[in-house]
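A single protein chain has been omitted from the complex, and every remaining protein chain is retained in its original position.
Up next is chain A:
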């Protein structure tokens, strides 16, 4: 009897990690060669991993929801002797530590005293140092060899839904046959009263995917680009009327028209007049890169998290095409189907926090861009027109810019131009 470990393979040409989605086997289960063991999700796809060994599942070495590095053992299988299917046997290793600590196999790097510099690391010649084992949520211990907790039974779409809702399926009570979790069970679980147990305990959520990428991008942006934010309150009545007119126009039937479209036109027009704001600071080459195209990014809250897909070469689009492009961008993002190409290459961004009912913020730049415009909520407010106080539609704009390449004068002119355009879109379009 030999215990074989199956290490997470790179199933997609250059992947470094994958998330364990669903175990299809539990300790004690017999498995045949090529039986499906687990569903994993890589950056490219959800794929099934078939067993390279025939035998009995000894231990699962990674928990569902855990992100595992390629090359890390994920399951141990007891096989009868050295079958032909068995590559070089590995010693059975301890299950991964539950805390994010270096393991015993990974000693702290020792340094040797030398005359100059910081010393030579003892491990310097190790070409492929093992990465730190990813953390496991304490609430989700790896199953031991003798605990026979049955696997969670539910359908793949509900597993996806649970993931989107951030629900741990092991905590949902299943009312279906064999304890299967139904859609209703899942919804009841999410809307029902908070579980009485543990609600005072801090929760530790693994950081991965879009959350991880967002965090890295925001830190990089906030601590490299010196941000300045300016504010302007504008009378949006002209924009509101303009939007209404477009909505009634036959050419715009079936196209969603909103103030965001007018704001996009305003930003595009501002870039046309002040192209230096559609630019990037190139630290490595000590150059300012002025972009040829305006790839207009729109920050979107999606089921996957914050994404900023962009409309490529938006400055060339007729108004109707821009409206269609913005709608498609939003619809695709909401469905979680935004393609990587839509996320890269942005040059300037609009974020619309007004939809959440707030007035203004100090947005952080999308890395590699010089400006981001933030739209507040559209409000009915008293406004002075011809020395009379009258109710008007108003909005607060905030514009953050990278002070390395955009000075207060340029930033102010851009913001003022956007405001002027929104106050009188026909004026803005007439000057195009």
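One rule holds for everything that comes next: contacts are C-beta pairs under 8 Å (C-beta built on N, C-alpha and C of every residue); 3 or more make two chains touch, one makes a residue touch a chain; residues count from 1.
Simple rule for what comes next: contacts and distances are computed from a predicted model.
A chain of this complex does not appear here, and its UniProt-recorded name among "Coenzyme F420 hydrogenase", "Nitrate ABC transporter permease", "NADH-quinone oxidoreductase subunit E" or "2-oxoisovalerate dehydrogenase subunit alpha" is "2-oxoisovalerate dehydrogenase subunit alpha".
Only one residue in the set A:26, A:47 or A:416 touches the chain that does not appear here, and it is A:47. Those residues of chain A that touch the chain absent from the view are 6-13, 33-34, 44-52, 84-85, 87, 125, 337.
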